[in-house]
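Quick one: this structure, given as structure tokens, is what I'll be asking you about.
Of the protein chains in this complex, all but one are displayed in their positions.
So that you can tell them apart, the chains are marked A and B in the order they are listed, and the count of residues begins at 1 in each.
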Amino acid sequence: MRIVHYLNQFFGGLGGEEHAGTALETRVGAVGPGKVLEQYFGGECQVMTTLICGDNYAVENQDAVIDLALEQIRVAKADLFVAGPCFLAGRYGMAAGALCVAVQNKLHIPAITAMAAENPGADLNREFMYIVDSGDNGAKMREVLARMAALAQKLMRGESIGSPGVEGYLSRGLIRDQFVERSAGQRLVDMVLKKFKGEAFESEMSPTQFASVPLPPAIDLASAKVMLVTDGGLVPKGNPDKIQGSAATRWGVYSIKDCQDLKGADYEISHGGYDPQFVRQDPDRLVPLDVMRDLEREGVIGHLHEEFISTSGLSNPLSNTRRMGREMAVRAKELGIDAIILTST
Amino acid sequence: MQLTLAYHPVNSIGFGERLSLAGTALTVSQEELRAIVLEEALIEAVDFVIAAPNDSLRAGPVFDIVEPRAKAPGASPDWPGILGPPQTAGSGMTHVLTGAAVTMLREDSSGDSRGATGYILEMSGAPAAGSHYSTLQHLIVVPHTRSNIPAAARQRAYRLAQLKIAVRLAQAAFAIAPARTEVFDNSDAETRAGLPRLAYIGQIFSRQRKPEADEHILYGADTDGMLPTLLHPNEWLDGALVPSYHASIGGAESYFYQNHPVILELYRRHQAGEINFIGAVATIASANNFDRERNTRFAANLAKWALRADAAVLTKFGGGVPHTDLSETARLLETMGVKTAVQVTDAARDHKVESALLFNFPEVDAIVCIGGNDTHWKLPQVERVIAANSGLAELLAGPIEIESHNVIGVANQQGASRLRSVVY
Partner (left out) sequence: MQITAALPVAKMVGANRLVLGNGIVHVVGDAKVSAEDEKKLRRKLVEQALAAMQK
């Protein structure tokens, strides 16, 4: 059986974040984790081609990368497409998921990837494909590759796939029916007794959470008080509030009073998810202070608030970000802010 | 209140000169049964068909399925409020022909949400495997009523005829020693001080529709204006309840009131000394928000304050709106410190978890989901199709695509379903 494997710049051996802009490249045979992956197929499968692409390039040129990859997969006459594992790498996960779904839809061969549940690529794609739960620990690479191989073999053989817990994939949020031994009446009594006794029980269904955000009304810009917020992790040199670069639980408020232009020397970046060099050179590339001052001077906006808010959005679970967002909103309301521009990497 | 069920297993049904039970062989007299059915003036003619497990047979649309049972002389009455005065059901001895069923057909498809075929009885093949009814010996009753009569009157005739037959058949067992007996009695609450007090709250009707004229549901009353009420488990089991005529009820038959899966399971745990099965509440799903607030509070208050339940199990009757009453009642109970588990059908036509439930209360987190949107079959032609007219017979002959929602015994909201939703 023939496999095509997709890796990002790091796992593909090109290097770190500085290579995240690399366009899609092709290698013959397996690279890095692909070599381990082959072992777990017990000699039945071979990686014919490895596709390597920089994380930024993949996200910024998703459609083109997909088209190129599909072509390579066709040429390789692949029976299986594997991407990652991506762990918590968000851009990698988004690209891997999008590629797998395109392969399934356009080439009708099995596709599999792996990433952590909090990876944004997971929520975007889990409904459409099997994503192995890799967790966030890259040290478990071998274990994750083994599970990917096991699940991929089932997919290739057309075997039925068991529950997420058993097979090790992220729940797809889909429902199917199954006949079971116990009647619904028996299951009800079983379940309520466990609940009453405080024992763990498995509910057969759970409600889902994404509440829609009501649209705030439009504003009059010329009189508006505007504030800048970023989740790109821009903090004053020394990171006084010790905002974590990943899964940040804190956010900071930083003065830009009388400042016309952010200077790289005054700031650093606490965010592991992107190459910081460009923002270090000129932080206005992330927090557009200079332009906002112009607009303020010209009267386009009423007033730019004298502080900006910053945190890191990297690998940040909803439980953190929902809370921080709410807290920031409270702060903004207290200050009488009319509008916020949130800049995100 | 003590109910004793005397079980007489039946393994075959045959036609003969007179009604008799010999061993496990039940013989019925078509002449006698015809006379009983024709007591209903609106029924002009009737046919009887016997179906056994594994027969290549399909029958429908089914009006109701009833287990043959007869109250011993001196016990509470048979089907009180329907066949006689509404005296309390649930005490004394009831003779039960286990393994048998009286299955009444409709003469037209019910339309509404069960479509052209209504509920189908399937005696063999994959759908049969999911339904308890395929394991029973059926006496199928095919009615022919006068034309141009109101639907309510026609269905009332079906109901009365069917219940009378079901009683008559079980009377064959009166003089015969039962294979075994079982006593249903939960009056020993004081001896169960340390055990969890469990209650059942079951919807018996949904005001998504008004009841038909003279429709029986609870002791012969149609539940119009009804408020939730205490109803002893024995009453549920012994003839106080029949399902509504309306087909869009998501699966409810008299058979599974008589053999109520939730009540029987609670009694089993009670008899095993695990719980104190403290009682049951019968409730209805409401037509509007105002009623819902009132009814759900009544139901919750009865369970909490009259029954002093520690935990409760809830089922619904009907479609989506009852979902809301169900979950709201459960939510109220949880706020009162009563743990709940609820049974729902899968609302997700798109197979997505985010569409499955019509409520989102964190405290209502113990959910049995009997699925149904993912299960369908292509039914082959069968040797015998039993229907009241040739049009229906042709429709049901097969091959025919059918959803699990339409197979009687697979779709069931009384707790009989062995289907469950699996999230993947």
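The rule is simple: contacts are C-beta pairs under 8 Å (C-beta built on N, C-alpha and C of every residue); 3 or more make two chains touch, one makes a residue touch a chain.
Values in this document were obtained by computation on a predicted structure and should not be read as measured data.
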| item | value |
| --- | --- |
| Touching partners, among the displayed chains, of the absent chain | A |
| Touching residue (missing chain; options A:38, A:204 or A:275) | A:275 |
| Absent-chain interface as seen on chain A, which is shown | 20-21, 55-56, 59-60, 90-91, 94, 120, 123-124, 210-213, 215-216, 218-221, 224, 226, 232, 274-279, 281-282, 284-286, 288, 290-292, 294-295, 300-301, 318, 339-345 |
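Note that only the chains that are shown with their structure count from here on.
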| item | value |
| --- | --- |
| Interfacial residue positions of chain B with respect to chain A in the complex | 129-130, 196, 198, 260-262, 264-266, 269, 274-275, 310-313, 315, 339-344, 346, 348, 351-354, 356-357, 359-361, 365-375, 404, 412, 414-424 |
| Contact set on chain A toward chain B in their complex | 127, 161, 163-164, 171-189, 191-197, 201, 203-210 |
